[in-house]
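Right, one structure below, let's go through it.
For this view, one protein chain was removed and the others were kept in their places.
In order of appearance the chains are A, B and C, and numbering begins at 1 in each one.
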Amino acid sequence: MDDRGNARGYYGEFGGSFIPEILVATFDELTAAFSEAKADPEFWARYAELMSTYSCRPTPLTFCERLTKHFGGAQIYVKREDLNHTGAHKANNVMGQGLLVQRMGKTRVIAETGAGQHGVATATMAAKFGFDCTIYMGEIDVERQRPNVFWMERLGATVVAVTDGTRILKDAINEAFRDWVTSMDDTHYVLGTACGPHPFPEMVSYFQSIIGSEARDQIRAQTGALPKRIYACVGGGSNAMGIFSAFLDDSEVELIGVEAGGRGLETGEHASRLACGDASVGVAQGYKTYFLQTDDGQMRETHSVAAGLDYVGVSPILANLRDEGRVRFESATDREVIDALALTLKMEGLVPALESTHAFVQAFKEAPNLSPDDVIIINQSGRGDKDIFTVADAFEDPKWREFIKRKAEEYDAGA
Amino acid sequence: MDDRGNARGYYGEFGGSFIPEILVATFDELTAAFSEAKADPEFWARYAELMSTYSCRPTPLTFCERLTKHFGGAQIYVKREDLNHTGAHKANNVMGQGLLVQRMGKTRVIAETGAGQHGVATATMAAKFGFDCTIYMGEIDVERQRPNVFWMERLGATVVAVTDGTRILKDAINEAFRDWVTSMDDTHYVLGTACGPHPFPEMVSYFQSIIGSEARDQIRAQTGALPKRIYACVGGGSNAMGIFSAFLDDSEVELIGVEAGGRGLETGEHASRLACGDASVGVAQGYKTYFLQTDDGQMRETHSVAAGLDYVGVSPILANLRDEGRVRFESATDREVIDALALTLKMEGLVPALESTHAFVQAFKEAPNLSPDDVIIINQSGRGDKDIFTVADAFEDPKWREFIKRKAEEYDAGA
Amino acid sequence: MLAHDLRMMRQEKEILLMTHIVLGYPNFDDCLRVIEGMVEAGVDLMELQIPFSEPIADGPVILRANQSSLAAGATVDQCLEFAESVTRRFDIPFLFMSYYNILFKYGVEAFSQKMSQIGMAGAIVPDLPPEEAGAYLAAMARYGLAPIFIYSPNTPETRMRMIADSADGFIYCVARKGVTGAGTEFSTDLEAYLARCRAATDLPLALGFGVKDKDDVDFLRGRVDIAVIGTQTIRVVEQQGVGAVGEFISRLR
Partner (left out) sequence: MLAHDLRMMRQEKEILLMTHIVLGYPNFDDCLRVIEGMVEAGVDLMELQIPFSEPIADGPVILRANQSSLAAGATVDQCLEFAESVTRRFDIPFLFMSYYNILFKYGVEAFSQKMSQIGMAGAIVPDLPPEEAGAYLAAMARYGLAPIFIYSPNTPETRMRMIADSADGFIYCVARKGVTGAGTEFSTDLEAYLARCRAATDLPLALGFGVKDKDDVDFLRGRVDIAVIGTQTIRVVEQQGVGAVGEFISRLR
């Protein structure tokens, strides 16, 4: 991926590095280490090798024959980040940062997590590399995402439930920064998405760009041409940047980012920063971008059925690509997501994560209006079986409820 | 893989086809279709292509640096079947049989499932190919494995809880046969492991042989040599046959199958058919092999923490390889499995399924006594996050229990 | 021998009736009373099923009877003893029906010898096709026992003839696809199938699976030698009690 930010990590008016003085040296060190690594061809080779022996890169590009027939328009291809080790594209980022941590000689990593995916991925990376690991997670998310917490702890990580603020992802980020300003000598903060102060947006996008460079080769090998459109969900923006980056210069390829429409844009209960006018430019968590905030500049509560999209900010790189007109933004409601998930399960045997399913929703809306000669790619950023508690609730599955009640009774009887 | 069985599917004294007359024509048709497919080089090419675009074959071979150091003996490599779509080697078999079903022009598939893995895999395949799908599952397993049932149903399959017999895997197999004797005109029975009447042991091993042929190439590319030992867990025997088959002629490679030792071989509560003297030769579920049975020939109850190993019979091909001395059999207890899982999570960030962890146990016992020049491969047949209910119980995680109780209360309040 | 006996019996009756019970279900005493009732009501021969834990070819009714008998502790030895007492008391041919593992574990040779000792006429083993039956056939022949084999609607003619070459006593024609206990349509399709069976063998023919009342038996008269009433008798016992069996049977013919 070419680096479109300037030396301070600005993409148009977005990005930058708004950090406490105490962290400046740490960011300088990180920026230098990252620049060096990028300039070292060995580094990417080691990264690619690690991802191909520890995770399963290249991940496949799957043709969805039945969905294509069903919609009767564009040929639908899906990039399978769900097949990564730990079940999502998050693996790309954490393993890359892991190599960087090794290079910098640090021995401990910290991370924030909302859905838990990035926490599990980081804990996994830490186990593999032998780093100490602390994961910050909003208390509400800890309760919602207990299975992921369970695995993080088994992987050897300490999970800290953040009881301050709104007790969700953004508060976990703040808390991770608070750890870092004390511990930076031996600790690296593994930020989970293409947000935060420079060089994180660039760095995370760099590691995630492996998605797009594979997908570009694969779609050309499999169809002989470039796709007409590419769809990716947008939480912080890392999977979207990952797949978009390889196509930025292909002006014939339309790039579509899909945000969380939650209960509907009109209700205000959503997490759409770029697809509607509810967000405004601000500076928080160390960078400048569109935030869902009040007129005073206080961050607002957001909502999505997909915990991983439920975030107030968005990648400054994407904010700029939106303003430049290079990426179009749309949103998908919780309800649409559940319906698209049901369809995708039944028609293709794929289980996209609720986050990823947002991209499917928009693709399904547009596919019928495209020609059968057109090819589109949906980035399936992760797998949905991690979401069983949420999905079972969304489908209101009575047998699942019975099962959970029975389990609870067993535990009551045993306790 | 070379076919070591004769035309009626005998491997030494094991195998054969003990089926009701009504199914003879169906088996003849299947055997013919399979022979034709095997003889058609296009078929394997299509299979390999499907597995590389829909699942992520070749799956990686991961070097476990920290475990290797920890045990201070052989270099430990892990073959990563857990990265397959749906999370286990079961995908290889079902997708292969799916292609065969297409070839035979049938439109419905049925399958048995115990752990639920094979059921999910089959339901997934059916969704992908557009087949109708019914999954038979013992009532007890339906209750234990609700998450898998949930996904099967969402994938469009009908899950039938089998209320007869001991209400576990073997009863589900019987029930699937009962469906098949009525429905064989349009229905194929996707047997889930290298057991059952000919040609299933051969056919399932054939599709699974993709594991071993990849692993053989990979280990030579990565280490320049063949491994000294290969470890695989053995339920019905399909993942073991899958990885072993490519090495059968390499007499310097020792092959070790690891069965469920349950609460200890001495307790009788286990599922070890080949690793101890508790089983005897018999004929059931359509084939001849070692079964855990009474002197009268009634099948016994078995036990394992890993639902997928909890089966009375075993692949006739493995039974023969045991008697021929080509494969050594060992067993791992439930306790040893939980300990090995905990270690593997912390040291490598890998989450083997409880089934697969049996292979890790034996490898961990032997690795310290091998030389650092020796290389061993463990077949990680699946991923363990599907087992969270079992694993959380095994680790007696109090926070998990609280979480489930809270969930149950939510449901009570909502209901 | 059995074939001969059956042909003799057919001289007397247009159609013979064979019934089926699961040994030890609901218990051995009731089995005895059911047999008494059946023999009195004129049943011509009987299948005694030795229960097996995996009765793959049986439908839910017989399946549960197998399980219940085993759960109550029925053993193969008990079944053999019981059969011996029955063959002593009643003067009709009795056959064992079971799955191959029961014979295999006992020892095929020893089992055949025992069958002959206790006066059984033959055996039906639905999961043992002729191709797998070498040792069994030799032993059954050695002890003069009838190995009953099965035809099904999808068995090709050449295979029917091959099966006939291994079989003795009679051929058990299953009426349709599926397991025991479901309904069967007694139709022209069935007629064509039975004609094919008839053409393939000189052995007497029995038809089973779904025979449940006089209409069915009437349909079969002239088309086969033996009508097999399996699941339906178990249902009668379960629903109306042991005493109802005699009357049920007498109304069939």
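Just so it is clear, a residue touches a chain if its C-beta (ideal position, glycine included) is under 8 Å from a C-beta of that chain, and two chains touch if they have at least 3 such contacts.
What you are looking at is a predicted structure, and each value in this text was computed from that prediction instead of being measured.
Seen in the complete assembly, the chain not on display touches A. Screening A:Glu36, A:Asp164 or A:Asp250 against the full complex identifies A:Asp164 as the residue touching the chain left out. Interface note for the absent chain: among A:Phe177, A:Phe329, A:Phe364 or A:Phe389, the touching residue is A:Phe177. Screening A:Ser245, A:Gln285, A:Ser304 or A:Thr390 for touch with the missing chain picks out A:Gln285. Although one chain is hidden here, its contacts on subunit A can still be listed: residues 8, 16-22, 24-26, 164-165, 170, 174, 177-178, 181-184, 280-286, 291, 293, 295-299.
In this section, only the chains that are shown with their structure count from here on.
With steps allowed only between chains in touch, the distance from subunit A over to subunit C comes to 2. Sorting all chain pairs by how many C-beta pairs they have in contact places A-B at the top.
Relative to subunit A, the chain whose mean Cα position lies farthest away is C.
Nearest to the overall CA centre, using the mean of each chain's CA atoms, is chain B. Each chain gets one centre point, the mean of its Cα atoms, and the points for subunit A and subunit C are 65 Å apart. Inter-chain spacing, taken between the CA centroids of subunit B and subunit C, is 37 Å. Taking the mean of the C-alpha atoms as each chain's centre, subunit A and subunit B sit 33 Å apart.
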